[in-house]
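Note that one protein chain is taken out, while the other chains of the complex remain in position.
For subunit A:
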């Protein structure tokens, strides 16, 4: 049997070779038979990918970085979760990053990365991502690829319609999925309807350093706000949110939130609200939320609790908020590159609903309302509808766009990506995915300037795509070439955690400016030992501070005596390397925390509370040179009542 299979494969292979020979020079649009999918994804050893792809980690709480078209994973960037690989969330410097009003939260569910934009085009300064469970927004530098800032979002719960940015990165927007009592209070769950609120938060981004500040919160009716996207071009100044559970059910939502024929897309004129609050509008409300900032010079994060938030009642700002009826529990809320069309991906519908921005403005102008919901005008469905895509697929979730006027929509239930023409709404192509696709990503596909070369489909179900690894498997992604009329499935690769969403950009936007080292002469860490002469050990009561340095391949000092049981030992370790890609690690036997991975020029701190007298070794965890195994040291721990003087040395 096997032999037969192999020879058949060989024949097929030969046939493919012949087929592709005959096709040389012509553009290929007829799928794998007429071109080599392998060639298109093959990035030869030593060569680099054309695109960066940033995939959310879902329940990993982090963000992963991939290359396209190879599908190779380059890095996992720790964001909302402790990460022992680098010591993020374990080191003294980074623990404050995970502080919240609920205390230290070591995990989150990260969902929707979005790259900063200028004039509606990707500018590659930062990438934002939301923590869904304990509502937070993070900003990650696309120079250092490190999380620089996390802001908690008060009055929110299930921070899902986030973290999308306006076209000049004026705001990063965070909408609540769960409606909750605002402010939180003890009340009957059954009193939800009419009482709970849905907060939509507009967080300003400082154009100089990216610092975030919660500018205002719009307190909307208690629906579920699912996803959102900014207006762009002509619709810049507006933001669009899909809603579901306009029924305001508080139990068995699977049934009770699927009763209405149509839910809404909420259209928010944020410029109008910005003007309102700049003129003193809105109500300040007591709040408690954490704002955590990592300083790149001190290599240290600080957490500040903020005590107030400016809230806005939408009925107090006439002309700022409207509802666009949209069938049926829409998920994705996507705006085409021109800003003219707003796509509602009604996940329980077979059709896609596309609204027209121009028609929406005309309907508002003509005050053609179809009633109101809690004082917010509802526009007539027919008045704002631009068209419907009747694809025959089931469960549309999310649409992205290419640079040729086409749109690509995922259909979860029918497991496919459907390509259709913006404006005519005709279906051009459809390709299966493996299996049950959630979101998809075209680099720049949520901007004025998409790069329509590839689409990545991120699937929820893996089943038989890879060698089985027990009940739990990584999710699968598929890469399609979308440069031709028909989509071509090129490649299949596993992804880490559960990617809910992704953002991508051309490699040349980030690669040339990617940081290589931290400069020692810019290191302002208060506990840094910047030169070997600064290394020392100091005692302050029962705290022992070790100012340690590391370079290939030794620690200074590497012998320490005079530590006692009951001491709290802080190892402040500075990596003295100034060369690209020479990190060192640090781990102490029995330490109740993770190791540290310290980049060249960086200082990190690890705490150790020795419990037993003895001589305890530490070592470098990152293979740093031929003498890496020699990179080690000892700390002598004496009984609490001993009188051994502190001493330290290297090579003596």
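A few comments on the model shown:
What we mean here is this: a residue touches a chain if its C-beta (ideal position, glycine included) is under 8 Å from a C-beta of that chain, and two chains touch if they have at least 3 such contacts; residues count from 1.
Everything that follows uses one rule, which is that contacts and distances are computed from a predicted model.
The listed choices are "2-oxoacid:ferredoxin oxidoreductase subunit beta", "Cytochrome c", "Acetolactate synthase small subunit" or "ABC transporter ATP-binding protein"; the UniProt protein name belonging to the chain that is not shown reads "Cytochrome c".
Only one residue from A:53, A:551 or A:599 touches the chain missing from this view: A:551.
The chain that is not drawn here is touched, among residues A:37, A:287, A:397 or A:530, by A:530. The chain omitted from view is touched by exactly one of A:348, A:376 or A:517, namely A:517. If you put the hidden chain back, the residue from A:195, A:315, A:388 or A:578 that touches it is A:578.
Interface residues of subunit A with the unshown chain, by the touch rule above, are 517, 519-521, 530-533, 549, 551-554, 556, 559, 561, 576-579, 582, 615, 625-627, 634, 636, 638, 642-645, 647, 651.
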